[in-house]
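A single protein chain has been omitted; all remaining protein chains appear in their positions.
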Amino acid sequence: MGLGKSVKQFFDDRFDTKLAAELFTKQAFKRLPPRTGWLHVFGSLSLLLFISQTITGIMLLIYYRPTPEAAHKSIQYITAEVQFGWMYRQIHAWGASVMIMAVIIHMIRTFFMGSYKKPRELTWVTGVILFILTITFGFTGYLLPWNQIAFWATTVGTESANKVPVIGDWLQYFLRGGDAVTGETLSRFFVVHVIILPWALTGVIAVHLFLMRLNNLATLERVDEEVPLKPEHGIPFFPVHVTKEGVVAVLLLAVLVTLAVVYPWEIGEPANPLETPPHIKPEWYFLPSYQLLKYFEGTYGALMGIIGCSVPFVLLLLWPFLDRGKERHPKKRPLAVGFGLFGLLGAMFLGYLGHISETEQTFFGKRYHITLKGWPVPLDDATDEAPPKH
Amino acid sequence: MPNDMNKPPSRRGFLDLILALGTFITTVAVAIPGLMYLWPAAKGGGPDKVEVEGASNMAPGQGKTIQVGSQAVVVVRHRGGFKAYSAVCTHLGCLVKWEQSSKSFLCPCHAAVFDENGKVVSGPPPAPLPEFVVKEIGDKVFVSAA
Partner (left out) sequence: MVSIVMACASQRVMAQDDKVSCQTCHVAQGGELGASVHQELSCQECHSGESTFSISQSELAKYLARSANSHLSFDHGQSFLGKPARKDIPERCGTCHADVSRMNPYGMRTDQLSRYWTSGHGRVLKEKGNDHVAVCIDCHGVHDIKSGRDPHSKTYSLNIPDTCAACHANQALMDEFDLPVEVVSEYRDSVHGKLLFEQGDTGAPTCATCHGNHAAIPPGFSTIGAVCGQCHHHESKMFATSIHAQQEEHKGCVQCHGGGEDSHFHHIERITKPPGLLIQRYAHLLKTQPNPTPAQVAKAIHPGPKQIIMRALPTCMDCHEELEDDESLPKLFNLLDEIAAAEQRYVETANRLDHVGQGVLLVENQRFLFEDAKTHLIALAPTQHTLDNEKVAEKVAALNEVCAQVNQQLDELEAGLTLRYKLLVPIWIFAVLFSIAIYAKYKQLKSQWVKPLK
């Protein structure tokens, strides 16, 4: 044991190891409120997914090449040639969607349980920033395989940037690194996706976790009337709560592998700037904004659309300062809960309309063509699509 | 530290054993694919680059069809060096053949003729044969898409 002792001595001579150990133990064994249940795992699930995304992302970086000539080929190579490459790519691609879903559920939980109220307003604000960073992650990562869908979804996505008043054209030019989506765009998106966002997210997560630990988890008690937590009733983070998260982690891994095998993301055709495929749609988390933008036309309409899409995010950021009621329990906050439900259902409805727009759907046994704006137009059974002319 | 509750120690030990085993299996199951992933794959990545086998044995004027990625490519040795063109006729997509005697590519389907630089000499093709990039390193010859 001589070696162990001298190593300990080495650190003791240089740091106050006792204090460090105390700080660590205090955090590790910190008692959480007794009613910390399964709904509370979505925060740490998001963190877990971020870690998974980081690891699989680094793995993919080994073989990925961010140039228009090689990007699609390298994805093909990863998927088809590298051992287990398909799995890392699929888990990374699916992980993005699952992570955004986890973040959204975490936010919904926080919203309806009133956890954002005093003194945790800033925790909520950093959380909303994390949400925005996460979907930016999704947007930038989507382009990297450089296939047709990615290329055109990005073209359409960055197109809406020029609707921003005054700086719109400049903003679009800046985002694309030129007039159109090109290799320059790929470089930019790549840098943002693998360098800037990971560190930005890490930093904000640190602040978010720090604030969360400072104030501990919220309960459903009224603001400023919280009953102090009796340590013996609290659930220690380690080793008790952490096992609960272990259950979630194991199941998450199985779910990700299953999604990777059963619903693989296709490689698709390589990007072709000269041919627009029909029905370009963004990923599911952009569908509500995508659909909302369709209803605003003309110069002022476009401006209204941009405002319409930004308002929900601004509202989310400012929400804790707008809703200063003392109640936390959802049953005692009908207005806030109603407002939240309205926003949530509205977004889901818009997203659904975006999903089915420009397709044919069957409702109550009748075929309908869904227009761009989501109106169903009954289809005449006799009309068949004309064969191609030749 | 809290007291042990009414659990017999053997049962606790068994659960811990299962957990340790589970953790071990999970770690291995994650680590092995990871290591296999990192091990370089048999075929290198990046743009397709194919070595022309037996290039040094080709006589000037001789041509041969090879595979580059999924594409058929004709490599021809000229006096000045090697040149490579897509073997897919730009008309309907039949595979053209190099005719050594006439120094031209001939498409069997509609008798189209391309000259040694892939330009259309006669017949219905709307465009010349796309050229492939040839790199000669020592006596090895590599062909890749432009």
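Labels for the chains are A and B, by order of writing; each one numbers its residues from 1.
Everything that follows uses one rule, which is that contacts are C-beta pairs under 8 Å (C-beta built on N, C-alpha and C of every residue); 3 or more make two chains touch, one makes a residue touch a chain.
Because the structure is predicted, anything quoted here is derived from the model rather than measured.
J.: Check each of B:34, B:61 or B:124 against the chain that is not shown and name the one that touches it.
T.: Looking across B:34, B:61 or B:124, the contact with the absent chain belongs to B:124.
J.: Which one touches the absent chain: A:167, A:214 or A:250?
T.: Looking across A:167, A:214 or A:250, the contact with the absent chain belongs to A:250.
J.: Given that one chain is not shown, which residue among A:64, A:86, A:116 or A:152 touches it?
T.: Candidates A:64, A:86, A:116 or A:152; residue touching the omitted chain: A:86.
J.: Would you write out the residues of subunit A that touch the absent chain, in ascending order?
T.: Interface with the chain not displayed, on the subunit A side: 34, 76-77, 79-81, 86, 90, 232-236, 239-240, 243-244, 246-247, 250-251, 253-254, 257-258, 261-262, 264-269, 384-385, 387-390.
J.: Given the full complex, what residues of subunit B touch the hidden partner chain?
T.: Counting over the whole complex, subunit B touches the hidden chain at residues 2-5, 7, 12, 15-16, 18-19, 22, 25-26, 48, 67, 69-72, 88, 91-95, 108-112, 120, 123-126.
Rule of thumb we're sticking to: only the chains that are shown with their structure count from here on.
J.: Counting in whole Å, what is the centre-to-centre distance of subunit A and subunit B, each centre being its mean C-alpha position?
T.: Between these chains, centre-to-centre, one finds 36 Å.
J.: Along subunit A, where are the residues that touch subunit B in the complex?
T.: Answer in residue numbers: 59, 62-63, 65, 69-70, 73-74, 77-78, 81-85, 87-88, 250, 253.
J.: Over in the complex, which subunit B residues touch subunit A? Could you list them?
T.: Against subunit A, the touching part of subunit B is residues 22, 26, 30, 33-34, 36-39, 41-43, 45-48.
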